[in-house]
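See structure below.
All protein chains of the complex are present and in place, except for one that has been dropped.
Order of writing sets the labels: A, B, C and D. Residues in every chain begin at 1.
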Amino acid sequence: MPTKNDLNYSYYPGCSLHASAGEYDLSTRELFKALSIGLTEVPDWFCCGATPAHNVDELLSLSLCAKNLELADQVEGDLAVACAACFSRLKTTQHVLGESDLKRKQVEKALDAPLKLDGKVKHLLEILARDLGLERLAQSVKKPLKGLKVACYYGCLLTRPNDVTNLDCVEAPTIMEDVLKAVGAETVPWTHRMECCGANFTLSRPGVVIQLTGAILESAKEAGADCVMVACPLCHGNLDIRQKEIEGVYNTHYALPVFYITQLVGLAAGLGADKLGLDALIVNPLPLLKEKKLI
Amino acid sequence: MQKHITQQNLNTLLDTLIKEGKRVVAPRLNAGTPLYEPLTSSAEMITDQLPKRSGKEAFFPLCEDIMSYEKEGQQIKLTDIDPARFPETVLVGVRPCDAAAIPVLDAVFSWDYKDEFFLERRNKTTVVGVACTTADDACFCTAVGLSPSDTKGSDLFLTPLEGGGYHCETQSEKGEALINSHQELFSEPNGSKTVPLARPQTEKFDLEKVKKWLDEHFEDPAWDSIATRCVGCGACAFVCPACHCFDIVDEGTEKSGKRRKNWDACGFWKFTHHASGHNPRDGQPKRYRNRIMHKFKYYDDKFGQTLCTGCGRCIRLCPVGIDIAQIVEELNKK
Amino acid sequence: MSRIGVFICHCGENISRTVDVERVAAQVAKLPGVAFSTDYKYMCSDPGQNLLKKTIQEQKLSHIVVAACSPRMHEKTFRKAVEAAGLNPFLCEMANIREHCSWVHEDKQEATLKAIEIVGMMVERVKKNRVLPTITVPVTKRALIIGGGIAGIQAALDIADCGHEVILVEREPSIGGHMAQLSETFPTLDCSQCIMTPKMVDVINHPKIKLYSYSEIELVEGYIGNFQVTIRRKARSVIEDKCTGCGVCMEKCPVKKIPNKFDCNLGMRPAIYVPFPQAVPNTPVIDRENCIKFKTGKCGLCQKVCGPGAVDYEQEDTLIVEAVGAIVVATGFDLYNITEKPKGSPIKGYGEFGHGKIPDVIDGMTFERLASASGPTGGKILRPSDGKEPKQIVFIQCIGSRAREKGISYCSKVCCMYTAKHTMLYHHKVHDGQAYVFFMDARTPGKSYDEFWRRSIEEEEAVYIRGMVSRLYQKGDKIVVMGSDIAVGVQVEIEADMVVLATAVQPQKGAELLAQKLGISYDKYNFYSEAHAKLRPVECATAGIYLAGACQGPKDIPETVSQASAAAAKVMTLLSKDKLEREPIVARVKESTCVGCFACKKVCAYGAVEEKEIRDRQGNLIKVVAYVNPGVCGGCGTCQATCPSKSVELDGYTDEQIVAMIEAL
Amino acid sequence: MTQAIDTTIYAAVSEAIQGEAQRILSAGEVTAIVGYATARRKGSAQPIVITNADDAQKLIFTPACVNNLAVYLTKAKKEIPKQGKIGIVVKGCDLKALAGLMGESQLKREQLYLIGVPCAGVLASTIQPDTQLTADTIAPKCTECDAHLPQGCDFVPAQTPVTPELEKKYAAEIARLEALTPKERWAYWKEQFSKCIKCYACRQVCPFCFCEQCLCDRNKPQMVDTTPRPAGNTAWHIVRAMHLAGRCAGCAECERVCPMDIPLNLLNRKMAKELKELYDYEAGFQVNENGPLNSYTEKDDQSFIK
Partner (left out) sequence: MHSEKQKHDFEPKIIAFVCTWCTYAGADLAGTSRMQYPANVRVLKFPCTGRIDPVFILKAFQQGADGVLVSGCHPGDCHYIAGNFHARRRFAAFRKLLEFVGVDLERLQFSWVSAAEGGKWVEVVSDLTEKVRNMGPMTEFKELALEEQWSGAINTAELKEAYNEI
């Protein structure tokens, strides 16, 4: 059993988790509470710049993240990040500013403060799989996710570029599968685990997104998955919210619920549907969970 | 001339001399080590410890420049040291064993070659000796015919008085000149008694007899047993008030540098090491023999003096406990 | 007093543009010991060298400083010139005022002052230079060749034909290397075995070549001209002298289904085997791991059936020592394995290409075996998974190569060409098939190479897609290959029956261990390093050791053979001499002050320091001192920096010389 | 009240040494023995070489037996007989030097007969010989001694010394110096080094300064200025400390004999400490072929290299 609060993190939810992905935020907080992991939201955090900022103005995108990192530094513990895009931006900032003295000086000038960049930024996955550890995670399971076949979807930002995020092997990551196996689920091998969902084009080129996301869902279905699991609100948006639309375009039927990692792990940890925001999912997961006797 | 001076006035005297631009050299502590060194204030002077190096340094520096060179293109420019720039010095608080060594050194430095470096410094220095009140079992001035109140070598000699202050006795014109220049600080002797002086324990050697033995025993197994354990450092000679060997080296680069004179010691393996690689004194016993011979025979042969004043420094500091007093004592018995 | 001559080079304008050479010459002339100083347009040119020689004689110069380019460039040139003028070459030094001065500073004033100082420093140094006599060592007129691929074979034959004895050591049971595995070879499409096997036979029949197959190098001692090499002859379990190569044993061996490495595990072999029918020597070897006799003590069939009684289960490894004067390293290459984490890479293999788990994703060498008439399929292109003929085949180039994240940033050089060859072979054998090639660039610099490549497209109808494959995955019995065509800017997906990966050419596993035994250097990939990329491409920095073939870097056969012959020529040059001269930059011990602490011996990586007893005329031991074997000393000077009493000095870099330079600054 | 240190066993130790010396000399097991004997001054001791069994009773062991006699076995000091096997009286600290010398091919174990002494400590150099051994008068090196009982000797008297825990004097002083700024440290050493008179006593007593010609005596080139001026002195001390780094056995002889009281052993101890931290090397009773500065591993620290 995890001893009381030996793990403590500052927490950067990011904009999505305060908007469209409220259930990710909720389930994260509840899960961490259940696992006795301390989580303190960074006061006054603001947008990391997400996918657009760095396409427009590099200095701006770096400064946004640098400022957030500085704020996070005020709170004890490594910084826990839920959104893969926020994670990518924060890590990229650390990387770029660490490599380039010039950019670092520019940002310092912009923020009018010296930078501290050595704080650790961690995705929730890392916290669960490594800091807490698979063993302790397994011990905390109250309701193993027996019989649930999950297609773990990494998307493109979590592991790439390798030397920036350093999360797992860039070509054959296993961290999601490791976590899910620890809580008793079955993970399916499938081909589109790391294909891009088109997050950048969600609003500008929906056609592209539909094509890309369609292939992902198709592949998950083909591999025999019951559901898909993600660790990013943007991926979630494309796979879950757009699923109906895609089914329409390709005239097919997937009905693949798309969970956040915290929802599935939370479920295994014995949290109720209300605490996990399962009702907020568009593709209704309840029939599946009932069928598998998980609720 | 006989005078008295209080401790306070002595201090005033020294401080005044310093202000006048004279170099006042006296025992003081340097990073914990008692040494004769220039004072910046009379307060630095210590009286209770025998300095680890002797007073000879005031005339015969550990290291001194004698010339410098500089190459300009194909030209070489030599600059001699101007002894006129040597500072006026007052050497204060010199123990009798150290003071007595000064006239001994005079002999060798003004013999066939007049060493202007030594002599100029000597001329510019007034020696203020002070009687010894304590001695340890390494002291043996009495054995070589001196004593804790011996005034040899001093221009002015001080003896501590009971209740503080000193009895002053001039030994030379320099001593008188020193008193005269600051008369107000001295008073007439007031009948205070001097404190009891030290009494070294060694018996007087029969130096004649010792020399005689040395005259006849250049080769003798005794040398081996005396000095096999000598490790060949120069500590004994470097702390000795009477040793005066030196070595001349050029230091610097192709472009510029100095010719310098450094202390040398007969214990060093390089002492008398010929360029050919041959060394007539090719072992510590032979080198140590030279030390004893020089002190108790050669110098006597040449200048009628003994090259040892019994300060006992080499005995205290020899890394391997070679004890010159014991050695001479044993020779004395032979 | 030295009479130093200083020659300042303009290097055309390379130096004089930023360095006021006349001023340098004038300044330097004032330095003590400098008797002559001048500047000249091109010192390295013939007239320049003549000026140098003439002035040495006219001015009776004793030491020379040439201020010009880097000594790495022309030190030899000027030392030779100086020697021709009658001075010892080591009395000449170069001051680098080009690479270290005129080229890196713009300010003329600054550069000029710096040049004056650099030259001044070298003037002081050269004053302390001593005449260094050339060192001679005797030469053992035999050569050792390590590795019996085409490189080793070619070198062995060339040297042996010249009349010198050759020892050829091959790790595998047969010589031949990778070339023996190839089907046909670009750019001419000759059958590889047709041109290879006669050479292999020449080796075994050559009276001057002693072949140790199934053997490895255990230990290398000695130095140029005088190596002692210990060779481990691994226990073959078959006595070579008795075996006639009839092959009955192999027929009778009950174990049959051991994947044959030679066939890239496509075909099977028995426990007693020769790797391929044309093997040289044609003597089988028992694979003790799989032999029943060795596993259980039973069986022994082969021994029973062997007429000449050549099978010997008791055989043990034996060690042989051979004395040689030169060594050629020709250990070749290995292919990159997509399942393994490459050296120095944070990334494990090519996970996106199925981690080597999809049976119909094969590498180029496997394709060679499929295409080879003597291969496991008799030359038919068939899928390993189900033996069907692939109708759509995708070749992907640059697998591992030129991928910095994989720890390999070099180009493997042969893949473009062999992939083109593969498309042709495929098209010749599967007429209705379609070949696609994903490629980054086509690198075809070689005689008739680009023509060959074009033929693949123009005549053999291969479709070349410029772009990389992002992933491939198995879908039913197809392999979906997803990639981009960057020429057109579209994503492509091909459902292929078979995929061939042109995996990177890498050094042999453990190449660095052999290098360490030999004392030669290797690059960060473990390819062996040549002494100079352009001018000494077949020599190692370690004297007497030469390189041939793919162990030095990726190479195709023409290049391999050229280098092998070049290495052979170098060896022959060396062996043509009875005695050898070497640069006298070696350490020397001053016996009079050495105290025999042997700190020098402990730090010498070459093992050049020996213990030497000094005795008086009666033979009594006076002391033991260090002695540096000038033949072995590499000339690093580590011993000197380590010796407390400085009793060992590196000629050419003595303390006096270095201190003179420091003091000049 | 300073803590007295019990030296009562020294009498019995002396007796045992005498007995053993008598035995091995008369049995011809050794040709000579290097040990300690009384000297003229009260309570003092000096090194002695005996070759005759009758002289065995001259051997003593007292708190004044400070010398590291190992120096007499090195090549630089040629006068000690080189023929045959030599007996030597060694304290634990001295024995480490012998082990080091064996590692540096200067001695062979089989040529020595080691008479180890159980030692509770010896007097500091600044103390008059006939003083009681206390926490104040003890040699600084003895406060850090981990070798009161020498190991691997041919003979060790049976007595066991009583050794109180003492404040580690070098460690404390090194820590004090380390805490200073570079400028302050420079000032400290400048003052200390300026006292040096280049008498080379430190070098001459060091068992590891066995060079036949010290680098500092060399003049082509003049690596280190020979004059006893501040510049030459500083260079000498840096070179000396560097040459002894990884070799020094910690006998503190150099410091003991310095007539100018320069704390030389601080430099040695500091280097020992660093080498321990960097390469886990420590001088001990083991004979090491490779010292820390003539060996390496590929993984050695290089954080200081750009």
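Just so it is clear, contacts are C-beta pairs under 8 Å (C-beta built on N, C-alpha and C of every residue); 3 or more make two chains touch, one makes a residue touch a chain.
Just so it is clear, the structure is predicted and the values come from calculations on it, not from any experiment.
Peer 1: Identify the visible chains that the left-out chain touches across the whole complex.
Peer 2: When the full complex is considered, the omitted chain touches B, C, D.
Peer 1: Would you indicate which residue among C:9, C:34 or C:111 is in contact with the undisplayed chain?
Peer 2: From the options C:9, C:34 or C:111, the contact with the absent chain belongs to C:111.
Peer 1: For a quick check of understanding: of D:19, D:43 or D:230, which residue touches the chain that isn't displayed?
Peer 2: Here the residue in touch with the unshown chain is D:230.
Peer 1: Which listed residue (C:10, C:98 or C:199) would be found touching the missing chain in the intact complex?
Peer 2: Per the contact definition at the top, the residue touching the missing chain is C:98.
Peer 1: Have a look at B:19, B:193 or B:274 and name the one touching the chain we're not showing.
Peer 2: Only one of B:19, B:193 or B:274 touches the chain omitted from view, namely B:19.
Peer 1: For the chain that's not shown, point to the residue among D:245, D:258 or D:283 touching it.
Peer 2: In the complete complex, the chain left out is touched by residue D:245.
Peer 1: Residue by residue, what part of chain D touches the chain that was omitted?
Peer 2: For chain D, the residues touching the absent chain are 177-178, 182-190, 194, 215, 223-224, 228-231, 234-235, 237-239, 241-242, 245-246, 267, 270-271, 274-275, 278-279, 292-298, 300-302, 304-306.
Peer 1: Can you list, in ascending order, the chain C residues touching the missing chain?
Peer 2: Residue positions of chain C that touch the missing chain: 70-73, 96, 98-101, 103-107, 110-111, 113-114, 117-118, 121, 519, 521, 524, 541, 585, 603, 605-606, 634-638, 640-642, 650, 652-653, 655, 658-659, 661-663, 665.
Peer 1: Need a quick check: the contact residues on chain B for the chain that isn't drawn.
Peer 2: 18-19, 21, 23, 25, 37-38, 40-41, 57-58, 60-65, 81-82, 85-87, 253
Rule of thumb we're sticking to: only the chains that are shown with their structure count from here on.
Peer 1: Which chains make contact with chain A and with chain D at once?
Peer 2: Shared contacts of chain A and chain D: C.
Peer 1: Mind naming the chain pair that shares the most C-beta pairs in contact?
Peer 2: Of all chain pairs, the one joined by the most C-beta contacts is B-D.
Peer 1: I'd like to verify one number: the distance from the centre of chain A to the centre of chain C, where each centre is the average of its C-alpha atoms, in whole angstrom.
Peer 2: Computed from C-alpha means, the inter-chain centre distance equals 49 Å.
Peer 1: Quick check: how many Å separate the C-alpha centres of chain C and chain D?
Peer 2: Comparing mean C-alpha positions, chain D is 52 Å from chain C.
Peer 1: Which whole number of Å gives the spacing of the CA centres of chain B and chain D?
Peer 2: A distance of 31 Å separates the two centres.
Peer 1: Could you list the positions in chain D whose residues touch two or more of the other chains?
Peer 2: Where chain D meets two or more other chains at a single residue, that happens at 222.
Peer 1: So which bits of chain A are touching at least two other chains?
Peer 2: none
Peer 1: Sort out which chains touch which and give me every pair.
Peer 2: Chain pairs that touch: A-C, B-C, B-D, C-D.
Peer 1: Residue numbers of chain C touching chain B in their complex, please.
Peer 2: 30-32, 124, 127, 592, 660, 663-664
Peer 1: Which stretch or stretches of chain D touch chain B in the complex?
Peer 2: Its residues touching chain B are 39-42, 44-49, 67, 71-72, 77-80, 128, 191-192, 194-195, 197-205, 217, 219, 222, 225-229, 232, 253, 256-257, 259-261.
Peer 1: Flag every residue of chain B that touches chain D in the complex, lowest number first.
Peer 2: Residue positions touching the partner: 30-33, 35, 52-53, 62-63, 136-138, 224, 228-229, 231-235, 237-239, 249, 251, 260, 262-263, 265, 268, 270, 283-285, 315, 317, 319-323, 325-326, 329.
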